[in-house]
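As you look at this complex, bear in mind that one protein chain is not there, while each of the others sits in place.
Chain lettering (A and B) follows the sequence in which the chains are written, and residue indices restart at 1 in each chain.
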Amino acid sequence: MSDTTADVPTAVPAVLVEGVDKVFDTKKGTVTALEQIDLTVAPGEFVSLIGPSGCGKSTLLRLIADLDTPTTGSLTVFGKTARQARIDQEYGIAFQQAGLLPWRDVSANIELPLELHGVGKAARAARSAELLALVGLSDFADSYPDQLSGGMQQRVAIARSLAESPRLLLMDEPFGALDEMTRERMQTELVRITAETGAAVVFVTHSIPEAVYLSNRVVVMSPRPGRIRDITTVSLGSAAERTEQLREDEAFFENVSIVRELLHGETPVGIRGVENR
Amino acid sequence: MTASPARLPRRRGNPVAGRVLLGAAGVVLLVVIWELYKALGPASGVVIGDLTVLPRTTDIAMPHVWDMIATLFEPASGGRKGDPVWLVVAQAAAFTLGVAAVGWIVGVVVGMLLAVLMQRFRTAESAVLPWIILSQTVPLIAIAPLVRRWGSQISVGDFSWENWMSVAVIASYLAFFPVSIGALRGLNSPDANHVELFRSYGAGWWRTLVTLRLPASVPYLLPALRLAAANAVIGTVVAEVSIGLKGGIGRMILEYAQQASSDPARTWAPIFGAIAVGLVAAGFIALLGVLLRRYRRGEVPA
Partner (left out) sequence: MRGQATRARTVLAPVLLGLFALALWQVLVVAFDIKPFIVPGPIAIGSEFGANLSTVVQGALVTGGNALVGLVIGGIGGILFAVIAALVKAVDGLSAGVVSAVAVVPIVALAPVLYAMYGANAETARQLVAAIAVFIPVYVNTLRGLRQVRPVHRDLMHAYAASAWQTTRTVTIPGALPFIFTGLRIASSLAVISALIAEYFGGPIGGLGKSITSAASSSNYNLAWAYVLGAILVGLVFYCVTLAIEMFVTRHHRPTS
């Protein structure tokens, strides 16, 4: 289930968004949050959505997760409707807030989705031990969320999103509330974890370096109405090559500049790796 | 009401009217259940062992709802001749409402003063707060006859203590508690940011209280005032019974209950009166909430 990687092309994309609009009804009339969105995410691919506040990047993620439904257009996850994919638990999800249940200890929090889907006690315990090791929190299995720092809580939330070995991870600014140091460490860990699990990732962020460091492709969005302005491919090598040194690398800075210029609406100087849609 | 706009189901028509209609339907449903059980249930009730689980269904135990309503328009036995029951009940309800209002005002003033005192001095909070909480486990209503006796000792000049004042004192004793707790929480509710901002302006304690803490406490205070109003009404009705104050709803409930064997439906008339008093009191607080809506912008709907 988790051995699909970007190198093996698969006919069915992880996420396929075609001509999606999202219009919200509010008290003061309608607001177009997303307009004519087309996006394909291949299995095993890491795609970041970046843009200023109000560009609809979180809305797009919520549509993929079937937490909201598109007004028009079609949206499939591994060839299924978003609703069916949610019911089949094709994805794991993490939010900006860790969203841990304060009355459950760390391992019980990680086991929550397994418990809901009828996994046996022994299997649950084995899986949560495995995931705790993966996120480096084995010593905290019996701690309660309020005893953990923000970064540790977020790692628990990521472990929880991985609990059912999903082929797709949806992450909505999961590191948004963390300090810069913790944030960089978490990014490095996320690169390692996604490489180990081979899951595709849709990652919402408003940090340019974060998007560049993590992604295979960066989707740059513009607000009012939310549109995809450009999609740029980042070629910074495999997960093993993305170490802390990469942050100092010339290629890294180049990609950061490209994304920044796209965000500010200028034509990027280096045309390299840009797809226009 | 705070659901994300996407999940909010689209409402048709007037939501307030819909809620009122549904609430009224609930009352009708209750009446239907009452009459259905009366029609179908056994006359001696459902008894398991020695315990009556469901009530008797005789006309004395459970009069018809329409009889309860009809009796409202019959002439009352007491009071002026020819006055229908509803008018007598309404007069008693107005009397009870007046006493409850006095008790409520006294309770609110005392509660606010205590809250301000506790907010100002932390030692006062730790010394007084446990006793305020304990005070509510003391059934002052139980010693209502003794309260009346205290009052009868007071007589200064032309002023003499009257029974209704004892009732109001008991009402205020029940009313001050939610106010003091709610107001304390409200006065302590401003963020540290705001308090520090006021300190940086060199604002003194009094200015901070008036311009920051009191306005900030409104969302906490309103539910407390509502509870206090309900408590004041309850306290008044019960104290009327135990002190033996005539003229109010409480006494009327007891009097009509004693005539229950001759006219069981009439027992309900003063109970409807008590409900009306409670609803009027709650309506008054709702009005207060509308007047203070400026201070409730940040309020999280409960």
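Observations
FYI, a residue touches a chain if its C-beta (ideal position, glycine included) is under 8 Å from a C-beta of that chain, and two chains touch if they have at least 3 such contacts.
What you see is a predicted model, and the numbers here were worked out from it, not measured in a lab.
From the options B:V195, B:A257 or B:L292, the residue with contact to the chain not on display is B:A257. Where subunit B meets the missing chain, the touching residues are 4, 18-20, 22-27, 29-30, 45, 50-52, 55-56, 60-62, 122-123, 126-131, 133-134, 136-139, 141-143, 145-146, 149-150, 153, 229-230, 233-234, 237-238, 241-242, 249-250, 253-254, 256-257, 260, 264, 267-268, 270-271, 274-275, 278-279, 281-282, 302. By the touch rule set out above, subunit A reaches the unshown chain at residues 62, 65-67, 86-87, 89, 91, 93, 95, 97-103, 112-113, 115-117, 144-146, 148, 150, 153, 177.
What we mean here is this: only the chains that are shown with their structure count from here on.
As a whole-number value, the distance joining the C-alpha centres of subunit A and subunit B reads 52 Å.
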